[in-house]
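The complex is shown incomplete by one protein chain, all other protein chains being positioned as in the whole.
All chains are identified by letter, namely A, B and C, in their written order; residue positions are counted from 1 within each chain.
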Amino acid sequence: MIRVDPRLCIGCLSCSNVCPSQNILRTETAEERRIRWKRCREECDLCVELCPTEALTLVPIDESAPEPEVSFPLAGCRICGRRYAPEPMLRRVEAALPKSQTSEWVWDCPACRRRAEAERTTAETVAARRRRRV
Amino acid sequence: MAFYVDITRCIGCRSCEVACERVHGGRGHVQVHFVEDSASVPLFCHHCEEASCAAACFSGALFKEDTRTAFDVEKCTGCGLCSLACPFGVVWTDKIAHKCDLCDGRPEPTCVATCPADALSTDLDHLSRRARSRGARAAAQGGRR
Amino acid sequence: MRSFVFPEFEIIRDEERCGSCRGCERQCALGTHAYDPVADRLVSDDRKCAGCQRCVIFCPQKAIVVRPSPSFYRPNASWSREKIEDLKRQAETGGVLLTGCGSDKPFRIYWDHILLNASQVTNPSIDPLREPMELRTFLGRKPEMLEISREGKEVEIKTELYPNLTVETPILFSAMSFGAISYNAFKSLATAACRSGTYFNTGEGGLPREMRGEFGRCAIVQVASGRFGIDAEYLNVAQAVEIKVGQGAKPGIGGHLPGEKVSAAVAETRMIPQGTDAISPAPHHDIYSIEDLSTLITALKEATNYEKPISVKIAAVHNFAAIASGIVRAGADIIAIDGLRGGTGAAPKAIRDNVGIPTELAISSLDRRLREEGIRNRSSIIAAGGFRSSSDVIKAIALGADAVYIGSAALIAMGCTLCQKCYTGNCNWGICTQNPRLSGRLNVEIASQRLSNLISAWSHEIREMLGGMGINALESLRGNRDHLRGVGLYEWELDVLGIKGAGE
């Protein structure tokens, strides 16, 4: 079975994605993301191998140990307010970005980023068309 | 290699979206975004020089290869860090990351080949030549450039 | 060049069951399985499959079957498929065919032709669940006799005793070096040996520094022809030193650890530059004769202050019994003999399958030879090569071995499926590889648990069989051929084994 270090886990769901046996359950509501590792008897190690933070360890099965579970509140978008990602993930992304870049946009949701990008690139055209219309 | 979009020519037909989805098993990488009702813009992966998605990727699935940001589907775990790291919000994750691969293996990205308005190109020169000729034509007609 | 060889295996995927979870794709380091995102299904390339069965075991839907490819050449008693394909491979590569694990050729397995005795009426069998049943064994030189002085009730031993290894069960882990096997596999062996009161052998790869404190007390360290990883601390931290002269899978040739497997940790332990090939020469270049061996034995005894038994490991070849007797006279405290079916990480196939003699015959003739010369108690015999079960072990002991080395059996306990691709370094089970992604699959805690379970299971079975024979201490079975009978063996084979035929 799997032992989880909740201090390291960022809630990215890699483990759940790669688990062939679907032993890592995810529950996502508008407010929070919850992950539960079932007491799995497989020793396939894929989740351990593919955890970005090495938060998981394969340990011998122990029937008495509780099933590990972690939950993360989702961070809200600065612009639209929609909750879109667990905060530890965003912090990790922020830390990983090249130093030359600004990083506050990380706290915008992808939809808002797309809208911003679209508005930026079309600003000139839109303005011109407005003028023409006027 | 990257995409260049001539926004003025985009007619918002979403052919690029459809073409991309067709090639990538129903999971496209292009999204045509409408700004009010006055403009449309296809949003693509920019294959950024300093790709923040590749920087955030822990498994090595995203990496810079020459000028493009390549994606190795074998290594992807679908963690979603790349989609959170894309400043343009064009990478998305659904058990696995979906990101433009420039239609690897085809002579030309499908979206470029498909665009009926000739708004897309992978060749910057093509666009700039066209812009120059448009300018020249306008000048010849005595109009403003 | 296009390969004319059939794929060895055929992969059958039950599309109904397959949930496209891609577990198989991630499990296979050889790239056999691939995900086709357009069709949302998995596809397999039979050619890449080594038959290790990793994907089969870990497919949560049990959707995969890997079986030998049914393709065939025209049946030909002389040209078997294996011979044809080996030849084709050589025509394609122009090189020596390498292989791993012990020989899989159908030489007679004598264990399966030997039967054990049991008590009836005249001699009560002993119930190992209720009575003590002793497997403790000492390995090393024993004195001819004990001289004892008595002062009233005070008894003193005047004879100086030789250093001996004490094992709680006569099963030791064979030499498998860090480098040939992964760090995790190596550590699992060490952990299990310490936990089970037995020993593991470091092989020729040295003992990583951080393991010395904890695992030195159950280590036998090896000095082989490449002299990798040897320093004074290495010799002294262990409980015994083994000089490796030969290996059952490749008698007469050396070893070759390819540079790709020499990772930073391996390089540090072996004391060689990272990424360089670690080549063990065929002979020890300071042993060209028995007197040179004697010198090395003495040198190692000096280096370890005469506190450790010195073992010499040789491959069982035609005249080995005479040689072994010379080795005992040269001062070896333990003789390890490795028979025909001994394993390897990499060996030329031609050598593995054609050189040596079976372990069973080797044990018997070595034991007899040493007894005839009256030097049997000057040296213990550890037999190696092809032990598959507790009954093999107990038969070996009845033939005259003091203990056995298990290699393949230990690896199988950890997950090995004997796919024989050890030499590629891409072991999907994380055993025979230095790829951190693959070796990480082998969990030390779980693997060592499997190993100590194996040792405990075999020990229990040995106790059961001993009790059935009415014997409650293993030393009373050693060399006790009276408890063995042969079936289906020729007269000469019974002669060499020194046992009667069944019913005789």
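In this text, a contact is a pair of C-beta atoms (placed from the backbone, for glycine too) under 8 Å apart; a residue touches a chain by one contact, two chains touch by 3 or more.
We adopt the following convention: contacts and distances are computed from a predicted model.
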- request: Could you check which of "Phosphate transport system permease protein PstA", "tRNA-guanine transglycosylase, various specificities", "Cysteine desulfurase" or "Glutamine amidotransferase type-2 domain-containing protein" matches the UniProt name for the chain that's left out?
  value: "Glutamine amidotransferase type-2 domain-containing protein"
Field: Neighbouring shown chains of the undisplayed chain, as defined at the top
entry: C
Query: Which listed residue (C:27, C:53 or C:164) would be found touching the missing chain in the intact complex?
result: C:164
Touch with the omitted chain, as defined above, among C:152, C:213 or C:503: C:152
Statement: Given C:40, C:104 or C:131, the residue that touches the chain left out of view is C:131
Query: What chain C residues would touch the chain not displayed?
result: 119, 121-124, 126, 131-132, 134, 136, 138, 142-143, 145-148, 150, 152-155, 157, 159, 161, 164, 371, 374, 376-377, 398, 469-473, 475-483, 494-495, 498-500, 504
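To be clear about the criterion, only the chains that are shown with their structure count from here on.
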Statement: CA centroids of chain A and chain B: separation to the nearest Å works out as 24
Query: Hey, how far is the Cα centre of chain A from the one of chain C, in Å?
result: 47
- line: Between chain B and chain C, the Cα-mean centres are separated in Å by 58
- request: Find every residue in chain A that makes contact with two or more other chains and list them.
  value: 18, 50
Query: Which chain B residues reach two or more other chains?
result: 96
- request: Going by the contact rule at the top, pick out the chain B residues touching chain A in the complex.
  value: 5, 7-8, 31, 33-36, 38-41, 43, 50, 52, 55-56, 58-59, 77-81, 83-90, 92, 95-96
Sites on chain A touched by chain C in the complex: 18-22, 42-46, 48-50, 58-60
- request: Report the residues of chain C in contact with chain A in the complex, numbered from low to high.
  value: 21-24, 26-27, 58-60, 430, 437, 440-441, 443, 445-446, 449
